[in-house]
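All protein chains but one are shown at their positions in the complex.
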Amino acid sequence: MQAQTANNFDKNARAALADPVLQGALQNLASTFGTRRKAAIATVPDWEASRETARSIKSEVLGKLDKYLGAFADNAEANGAKIHWAKDAKEACSIVTGLVKERGAQMVVKSKSMVTEEIHLNHALEAEGVEPVETDLGEWIIQLAEETPSHIVVPAIHKTKRQIAELFAEKVGTDKDANVDELTATARRILRQKFAEATVGISGVNFGVAETGSILILENEGNVRLTTSLPKTHIAVMGIEKLLPKFTDLGVFLELLPRSGTGQRLTAYQSIITGTKKHPDHEGPEELHIVLVDNGRSKMLAHPVTRQSLACIRCGACLNACPVYQSVGGHAYGAVYPGPIGAVITPQLQGLAKAKQLPYASSLCGACREVCPVKIDIPELLLHLRAEITEGTSNGAVTDEKVARRRGESIAFRLYSSMWKTPGRYRFFQKLARTSQRLVARDGKIGKVSGLIASAAPPLGAWTAWRDAPAVAPESFREKWERKLKNGGKAE
Amino acid sequence: MTSRAEMLDGIRSSLAKSAPFEGLYHHLQPSPRKSVRHASAVSAAELAKRFSSELTTVGGEVHRAANEELAVETICEVLANIGAKSVAISDLELLKSIDGADIELIENPSREQLFVVDAGITSAQLAIAETGTLVLRSATERHRLVSLVPPVHICVLRTNDIRPTMHDVLEEMSNAIDPTITFITGPSRTSDIELTLAIGVHGPKRLIVVLID
Partner (left out) sequence: MKVSLFVTCIVDQLFPKVGECTVNVLRRAGCEVEFDDRQTCCGQPAFNSGYRKEAREFAERFIEIFEQSDAEAIVSPSGSCTAMVKHFHELFPDDPAWRERSEKIAAKTYELGTFLVDVLGVEISGSAFDGRVGFHDACHGLRDLGIKKQPRELLQGIDKIELVELPDSEVCCGFGGTFSVKYPEISTQMVDRKIENIEAADLRAIVSCDSSCLMQIGGRLSRNGSKVKAMHLAEILDSHE
């Protein structure tokens, strides 16, 4: 439905800023999550130590991912799970749809999973005549609306209650003035039927444990438990980077993830599933299939700086903290993963050429880095990606497709470097600036410039469209120093 | 289809590409892992108090019972309060002595029965005081669906089974990991609509714990 792509970020952003309903929804997000998260992390005795521990664990796993992935597969299989290896989205979809069709299911229940969004699993299932039913309330809402999620944790955050009530009225016939409890009860009633009928349940995985072959999935609604306990077959789709070495490592991540993501000490439910049941008449699925998805992740390991983005535990805290995300929302990024982490992993997963605006869609303020539970230095990564774009390298990104060089900009920067190399040239540049600005400067300020001047100097046009710019001073500091300041002598 | 060997080889060769550069980026490496802090020894009574208060904060309900007989009585009162007509129970021995007038007790409920009963009763094997969390281990008791499908979950817990933190529980379970371990902290909930909290989504709408001293 949306033709928004990552390379249209500027257009998407403008549209988002002009959308008052979206702006209202985003303001709600900014104020609510900040407060909740702050209160939640205050309950951890040493939050910084926990972050440091988590980061160490993730660095360990990523540095030896082949070893840990092998151990995870071995241990999961020893407990009765079947492991599938998918090198890309196409293969992952093919595996999942194959499993579903072999079992004769025409409808499957699904819990929320960003990796399944990434591989576009629902499209693949529908193309094979299978109806995927999203059971997480937020995901079900956007499924009804035929949209994509705009946030990693709260997929329908861009919608107001009013819009949701109207959507439900249109699609499932409820009252268009229904309140939140009534809307929730509607979802429960309708989806319950699907849970009762489904023979295949598809979930994601928050953490895999190498030592035991376990998978952990957390949630608040209960739909994950239903999806993974009622149907005969459970298919769990997992990004290969979602591993932890030891079972007890789950502790620190359960401390960090709910607090960072939703400001909760713990979500209502966590399920740790290790293989299949040990006796046929025990409860639970007969089969557990774990689909390991690469889709560009292994290539990211080739770059020692940007690969830390694989440590991401998909908590969404960086989105909530980001003033740019707060302004434009998730859809503007035109990618499955929005916000700061999206700006960093999308160019790596899809190639820089498909997402060349995203590394620039940031003021580098660092709020994301501050809140990331695994201490990913997102601004550092954005700077690396910007350098890769200008230098034409692509180390770590999936494809080598080069981003077209921005000739005008690189000439400008070369000029800036060479003009300001020596004091003589720098002073000349200053005189040039003072002369040329006479066209536009009044009383020490430059107001809105347009037309020819704006096209000759686009940054000046862009700046002065909304802000006054200072004129180059008639006497620079160094001239003032020379004239009077340097003889000010030592202080009293 | 990709084989395991192909995928792991791909990972290995990527890691080999970055290995020569890792030393240069030493400022990005984290410091060595610190050990996890465990709570100091706390009495069972204090743990019970903490557990109750935390669970109540997130919308769970807690009743105290001095012993098993009183626990069963409490359960019957709760069932009467909610007007339960049919109730699913796990295979916990204690639950067989529940004798509520006019209440149909179903052990080993079928799929259809699970979706129509008014409540499900189980116990929990462990609990976490710091967050008010119940821990259900599938190898010990048949409670996976009974604790999930009915709209009310009544759960029996002994104070001796309460541990201070999640770390303690994970440590304790790490030698004997059940096929399914479920952590429950309050009734089901969502904030997906305008970040407004709604209780009772797909899982139980009410969680009632009967805590036996």
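Brief remarks on what is shown
Here the chain labels run A and B in written order, and each chain numbers its own residues starting at 1.
Keep in mind that, in the parts below, a residue touches a chain if its C-beta (ideal position, glycine included) is under 8 Å from a C-beta of that chain, and two chains touch if they have at least 3 such contacts.
Please read these numbers as outputs of a predicted model, since none were measured by experiment.
Among A:90, A:162, A:189 or A:421, only A:421 touches the chain that is left out of the view. Within the complete assembly, A:433 is the residue of A:78, A:433 or A:456 that touches the hidden chain. Among A:43, A:106, A:193 or A:363, only A:363 touches the chain left out of the display. Residues of chain A in touch with the missing chain: 10, 13-14, 17, 323-324, 327-328, 359-367, 369-370, 383, 385-391, 409-410, 413-414, 416-417, 420-421, 423, 426, 430, 433, 445, 447, 458-459, 462-463, 465-473, 475-482, 485-486, 488, 490-492.
In the analysis below, only the chains that are shown with their structure count from here on.
A separation of 29 Å divides the Cα centre of chain A from that of chain B.
Touching chain A in their complex are the following residues of chain B: 1-4, 6-12, 14-15, 17-18, 21-22, 24-25, 28-34, 36-37, 58, 111, 115, 130-131, 133, 138-139, 142, 144-145, 148-149, 165-167, 170-171, 173-174, 177-196, 198, 200-204.
Interface residues of chain A, counted against chain B in their complex, comprise 25, 28-29, 32-33, 45-46, 49, 52-53, 55-57, 59-60, 63-66, 69-70, 73, 79, 83-87, 91, 95, 135-138, 141, 154-157, 159-161, 164, 180-181, 183-185, 187-188, 191-192, 195-196, 212, 214, 220-223, 225-226, 229-230, 240, 246-248, 250-252, 254-255, 262, 265-278, 282-284, 292, 294, 298-305, 307-308, 375, 377, 380.
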